[in-house]
Structures are given as structure tokens and as C-alpha cells.
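The complex is shown incomplete by one protein chain, all other protein chains being positioned as in the whole.
Order as written gives the chain letters A, B and C; numbering starts at 1 within each chain.
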Amino acid sequence: MTIKSEPFVVNVGPQHPSTHGVFRLRLTLDGEKIVDADMVMGYLHRSMEKLAEERTYTQNIPFTDRTDYLSAMTGNLAYVMAVEKLMNVEVPERALWLRTIMAELQRIASHAMAVGIFANDCGAWQTPVMHMFRDREKILDLFEMACGARLTLNYMRIGGVSKDIPVEWMPQAQRLLKELPDRFAEYEDLLLSNEIIIARSRGIGTLTPEQATAYSVSGPMLRASGVAWDVRKADPYGAYDKVDFDIAVGRNGDVYDRFVVRLAEMRQSLRILQQAFERMPAGPVHARLGTATVQPWGQAVAPLAYRPPVGEAYARIESPRGELGYYIVSDGGPAPFRFHIRSPSFINLTPLKLMSVGMTVADAIVILGSVDIVVGEVDR
Amino acid sequence: MTSFFLKGEWYDFRDLGNPVGGLLHDIDKIAPHWVVYVVASLIGTGGIVLWGVLSCLAFIWIERRVVALMQNRKGPNRVGPAGLLQPVADALKLLMKEAITPRAADKIVFWAGPVLIFVPALAVFAVIPFGPKMTLADLNVGVLFLIAIAGINTPAVFLAGWSSNNKYALLGAMRTIAMLISYEIIQVLALLGPVLLVGSMRLGDLVGWQDHYNTWIFFIQPVGLMAYIFAGAVETNRSPTDIAEAESEIVAGYHTEYGGIKFGFFYQAEYLAGFAIAAAITTLYMGGYTLWGAEKYIPSWIIFLGKLYTVFFIYIWARGTLPRLRIDQLMAFAWKFLLPIMLVNTLVVGGEVLIWRENDISDVTALTLIGLVNFFFGAALVIGWARFLGHGRGRQVGRRALLTQEVGAVYFGAETSS
Amino acid sequence: MDSTGVIIAFYVLAAMTIGSAVSVVVVRNMIHAVMGLIGTFAGLAGLYVTLSADFIAITQILIYIGAISILFLFAIVLTPQASRNNQESFLRFPALVLALLVAGVLIFVALDNTWNLSHAPDFPETASTIGELLLKTYVLPFEIASVLLLVAVVGSIVLVRPEPVEED
Partner (left out) sequence: MSIHLEHYLIVGAILFSIGLYLALAKRNFIGVLMGIEMMFNAVNLTFIAFSRFVKSDQPLSAHVFVVFVITVAAAEAATALALAVMVYRTRDTINVDQIDLLKW
């Protein structure tokens, strides 16, 4: 005998404090238990992939800032790598190292945000997220010094980076690098063995390796499920083949493991940064391509229209959210013929129903927080 | 108290009951007797309302500033010196906003909600002794009154949540009721300890007992105090149990649809309920307005308010620190953990009081022994019962991620020792 | 019982009690009916206070307003829409006649009888005496009542519990 009652459907979003953007989750509830979860996406769809077919290759770089706006560096990087692959460009050594440094700084900033917001979803009223913001702000300061922007960076260029870092950059970055390990130790002390966070997140939203690979999940979510997969190791780009770092892997694939993996990856990023700061060579930061000119003050003025040869290219990197890939088809014209983004947020979100059915409403919010979506990237 | 040099004259402001008493005495000479009653109740009620509103305004500012300090922020600092006028600005904003009633809401109940929730929040203070003569109504069932009045919250919250015709509000109301009903039992059992010790439910007697034996029930009933603090957090919807209005889950719980001054009522009622819990803890567990003789020199109401605000600060601190529990975990904590412990605690206190009364033991020895026994037995009980339920030490340690260089390897379900 | 305050309080509280009780009869919405019921309970608690039965008054608030009205609200919400109206059945007129008759008889008895009145003052305090009576004179009914409560708790849980899912 079951309770005869109409299904209780709760809309989490599109306007909701915990959806991190305009994302809608329709939960069908039986009491507090979720019997069905339905994801409704597209509220932030800006048709970027189609717009990009109307812009030149250089003009498309700012678009990539605005897909994953919490990690603009990696968006830039994946796109310019795809175009470079298409054009067969040799990127100077220093530019590769700079890209690696920026990507790792971005990873720390993004993971700090993810961990803080996750604790916020667990109900820690703003405190962890504010403490994480402290570190993120310092990283954004570094970005501002390097390229003048804090959020939509537009730093990478086809063939290198937009300009070399100023001389004051390195000392400040070194200082930050000295501070961060203590901060991370503090976060680990406060959050890792916090009874309530453990109670809220262990055994919640478990994904087995089979399920995770079947859903094509990537990034910290896949690693939390126990699969040691990282594009930086599996298909090295930038200077990742020259640095030494470990892949952080979880054991149970639950929400807690995702959180633990993110904290561990922040430490690994510090390791990479340390090595990169020591070993970064001097030299140009932009390849000489066609009509591109490098101004005396070091800024590369790219030509307005590259015309890559006919062909297609797919470049992938490990963004903070997972495997971010750009697939570009060129017909020889100044704009891409087809422009597609494999966005990790979107693909990591797909097993949400699998994870949240049978859990409670509070768990669904925590699970959604642990996926660490950026709606700009989900909807593009 | 009155044995000191002022002897309770009307200008003795160590107890605000003195000037009021003097005033009433003068009125009694010139006016019929019932006028005295009316004036006395007006002064008492007006004083409590005034104090409540001012304290709320002050604590809105203090809470925002303190939590901001905990979060590396500055907090409100624009309106007035150091942002002191920010609560006033907030209150004005709430007053001037349109009081929207959703079209699908049940109009009458929707309007009744804020009123129903505000009345008990204020009524609790009627029995609280702010000073020796500063009790509006020193009922002989004061402790029961505290619990009963808090119980009125339950239907009020339900009606507010149901009448909004909003799913978040209904979820929040259901959660609140489940929580309130479960923790009412814990509250009753926690307050039973002091009542058993003192042998009276009059709050004035409880304070007098603690003054007489120069001890706080705090030291004699540590387990009861802990349970009561937690149950108080549940009742006032404060972290870590702000499940009813978990803003990251169900937006604002049962008052999601309320705006403007109606929301202001909920907001203020929440603060007042917090003060009420703090006042109850102060009176029952922390000696009320007495401070080991210092009340002769310091006004007793200042001592009382100092203790009250200190206790309330614990809740603010918790809000800036702790994440939120899940509703089923909270329920399990009440029924599986706190309830058995509190039952055993009540039994132990009853036995101790019986032995103390029946035998010829000096008070100091008896109270010291009772305190020690309760402390160690309570600690053993809490730890033992937690172990029994599988939450002992070592079960909940943090894990770190495994580190590997091997791409593609699967470590699912790997050993947790690292 | 002669002071003006008690007289005013009695009439206000009696009006509140009876008025809320009438509203339970007439309103169409069950939730409003429960609000009326809460009003009745609150008015009765006030009447108990005028009768110097403070313990009973507080118990009334605690049990009736804090618990039983919640049970009613829950029962209403758990039985959706279908039967949420508060209509009378075809027995309306016989019931009305009977109720009026009963009221008439009771009021007649109350007024006609000469009660053996005492002129004792208000009870100074009731809780401790009630406690002593409960645990000395009426200890057996007290124990039976606790068993009854236990049975009620178990019974309600058994009744409303969802059937365990059968294993295949």
C-alpha cells in the first residue's frame, strides 16, 4: 500500500541560491526523498558555438573567457591550442611555461571557489567561501598584473600569450606561493575532519568507476571515483611533460572524495608552480606567424584574420572542471566553419539524476555543489 | 540585596523594580487600585518590548559585524558611525516595502502567521526574572510556561508555511515541525534536571537556589546544559540546525513568501526567540541575575543581560563556524542520542536528590559530589553511547586523496589507511 | 472572583472560546477550522487561569495548542484536497436539535441546582499538590495512563507506517 498523493514537484531554480547560475532542477519528492530528478538547461544559452562561426579566429578568444567564466585561462588555452594545431604553429618555450603557470594558478582559484561554495552548500554560512576568496583574490591580482583583467582574461593568443609578465610579477607570485601551503593546511584542518561535513558528504552521490566512465565524466569527479585519469599526464600539453606532479585519486567516488581530490589538486598545482617558476626559460612569448608583429614593448599584435588551411583539429586540456576540448573545422576562410566545445561542466552534470535519486533534497544540493558546474559552460 | 546601603529606595537603580515600585506606590495613594495593576502591566510589557526591540537592533549589527570579522570582511560600515545605524536603515526599509500577499495564498492565515509567531516570542519574557523585583509574572510553573509558550511556535510556523502556498515554504514548515516537536521533549528533559534539584518550577526560586548555594546549575548539570543549548539552537533555527530555513536548500523555509514588515516580524521573532533561549539558560543554569555577591554593587539587570548576551553570542559564533546538519541526522540525534542520555540523566539526578534529602549530608559535600558524579558520569555516558551508536573516535577521521603517477589505474574502494 | 479584572477577563475569554468554537462549525476550510480550534484551546487556557488552575492552563497550552492542533493540521495535510471541506452531512438538523437540547438541559441543571459552594480563596499553588496526588493517591491510574500513551504511540506508528517493501 502506498500513500496516494500527487507527486510533490519542487523546482530548484532557475532562480535559487544554490544553482550557481540559471540552472533548473526539477525534483519529484516523496517527503524529503527524491524519486525523480530532471535537469532543465539552456537558460543561459548564448549560442556561442554558432556566433563563433561569424567571428575571426582571434575575435573568438574573448568568447572562450565567457564560457567558463571562473576559469577563463583554461578556456583560452584549449581554444588557442586547437587553432595552433590547425595552423601547425610552433609555440615558443617561454609561452608554453607561461601558459602552464597561468593554467595552474587558475586551477587553484577555481578549486578554491569550488571547495568554498561546496561548504556553503553544506550550510556553512559563507565562512569557508570567504576564506577561499582571500586566496582567489590574490591570484586574480596576479592575473591583473599579467593581462589587465581579473575575470575575463583574454590572455592567450594564437601562437603564444598576449604579453610577457611584468618584472614585479615573479616576486609577488613567489610570495603567494610561500603563503599558500599554510592556508591549504588550515583548510584541510578545518574542513577535512569536520564531523558535520563528513556526515553530510560521505556516501552521498556515489559514482562507481564504471558509471563514471559510462557517463564520460572527467576531471576531479572522475578521479574521485578512483580512476587516475588526467589529461595533463595522459596527453601532455604546455610544459606538463617537463614537471613532476601526482594525480590525486579518491577511493569511494562520493561527494566527500570530490572535495578531498580538489583540495589535493590545489597542493599539486603548487608543486607544478614551484617547478615552473624555477625552470621557466627566457625568450619570446609569441611565435612569429605570418603578418603578426611584436611591438617593442613586447605585445604581440595579431593580424585580424588568420586563414588556417582546410582541415579539422581537436585540442583538449585538463580544465579545473575536467577535460575541456575544442573542436574546430576550417574551410580555409577567416572564420571557423564549425566550432564545438566539449564542456566538462555539461558532461559532468549528466549523471546528476543517477546520483541524486534516493537521496534527500539537502543531499541533492550538496551533490550539485560537488559537481562544480559553471552554467556559462553548461549552456554555452 | 537590600541589606546594602541603599535599602531598596526608589532611587536604587540596581534593581529597576525599585523605581517602578516607588512610582506604583505613589499612584496607589491618589488613584483607585486597579489603575496600579494597569500601570504596572503597561510598564512591564512596555519595558520588555522596548528592551526586545533595542536588543534586536543592536544584535543585528553585532551579528553582522562579528560574522564579517570571522569571514575576513568588514561588514556594514556605511550607515552611521561604524555602520551602527544599519539596523535602523534595514528596519525602515522593511517598514516601507510593500507587504505583498501572493494571490494563491490563504489570506487570513497568511496574515495571522507573523502575528502568531511574534506573540509567544515576546510572551516568554513575562516569567524571566531580570532582577529580584523585575519579573512581570513570577508564575509558580515558570519552567513549564517557557516550554508551553515555545510550543505555540509550532502551529504558527505550520500555518505560515502552509498558507504561503509555496513548496519551499511547505517543506520548511514540515521540517520545522518535525524538529520542534522532537526537540521539545529534549528541552523538557533538560529542564527537568534543575527543577528536580531545586524542587520548584518558579524561576525566581531557581535563581534563589543558585544564589543560596553559591553555585551554578551549569556545574551540576553539564549534560543537561549541552542538550538544552543544542535544543535551543534547533528551536531558534540557528546554525548548525538552521534546516528549516536552509537558504542553500529551500531558499528561506516557511517565510519564503513573506516580504516587507511581515518578514520583519519573523526576523525579529527569531531574534527574540534566541534571546528567550539565552535568558532561560542564564536563569536556569547560570545563576540568573546573581554573580556570587557582586549583584550588591553591580545592577542585577546588567549582570543578567551580560550573561544573556554572552550565551547568545555562542549562537552567533556557531553560525559563523558550523555547516548545517541534514534533517534525518538531526532527528536521529534527538531520538537516538539525546533522548536516552537525557532520560538516564534525569534518573541520576532524581536519585542524587533523593539521597541528599534522605541522608544527613552537608550541602557543600553533597553538591560537590553531585557535580563530580554528574560530570564524569555524563562524560562517560555521552562517550559510551556515541561509541555504542558507532560514532566513537576514529570513525569519522578525515581522509586525504591518494596520490599516484599511474595514468588509467583504478583505485575504487582502496584501503583507507594513509 | 469579584474584582473587575477577573470579570472582564472571564467575559473576554468566554467570548473568545465560544466564538472560536462557533467558527469551527461554520468555516468551510479545514485549516481555518483548526485555527478556530486553537482559539478555543487558548481561550480555555485563559479560563483555567481565572480559576487559579495554573498547572492545568499551561498543560492545556502545551498539549492542546502545541501538540494536538499539530496532529490535526498534519492529518488534514496528509489527506489531500478530496476531503478538505468542512461540510455537514444530512444529519445536520437532528444534530442541531440534539445539541440544543443537551445545551438546554445542561444550562438548566447548572442554574437550577444549588451547589454546595465553598468560599475558599484561590489555590496558592497547584503543581506540587497535583504531583503528590498523582504519585500517591492516583498512582495506579497514572501508570495505566503511561501504558495507554505507550500503546497509542506504538499503535499510531504501526497504523501509519508504510508497508515494508517485499523482497523479490
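Keep in mind that, in the parts below, a residue touches a chain if its C-beta (ideal position, glycine included) is under 8 Å from a C-beta of that chain, and two chains touch if they have at least 3 such contacts.
Remember, it's a predicted structure, so these values are computed and weren't measured experimentally.
Where chain C meets the omitted chain, the residues involved are 1-2, 6-7, 10, 14, 17-18, 21-22, 24-25, 30, 33-34, 37, 40-41, 44, 47-48, 50-53, 55-56, 59-60, 63-64, 67-68, 71-72, 74-76, 78-79, 82-92, 94-96, 98-100, 102-103, 106-107, 110-111, 115-118, 120, 122-123, 126, 129-130, 133-134, 137-138, 141, 145, 148-149, 151-153, 155-156, 159-160.
Heads up, the rule we're going with is that only the chains that are shown with their structure count from here on.
When chain centres are set by their Cα atoms, the one at the greatest distance from chain C is A. Averaging C-alpha coordinates per chain places the centre of chain A 62 Å away from that of chain C.
The centroid of the Cα atoms in chain A and the matching centroid in chain B are 44 Å apart.
Under the contact definition stated at the top, not a single residue of chain C touches 2 or more other chains. Contact residues on chain A toward chain B in their complex (touch as defined above): 8-11, 16-18, 29, 32, 119-127, 130-131, 133-134, 188, 191-200, 208-209, 223, 225-230, 233-234, 246-253, 256-257, 260-261, 263-264, 268, 360-363, 365.
Interface residues of chain B facing chain A in the complex, by the touch rule stated above, are 67, 70-73, 167-168, 171, 175, 239-240, 242-243, 246-251, 319-329, 396-414, 416.
For chain C in complex with chain B, the touching residues are 3-5, 29, 31-32, 34-35, 38, 54-55, 58-59, 61-62, 65-67, 69-70, 73-74, 77, 125, 127.
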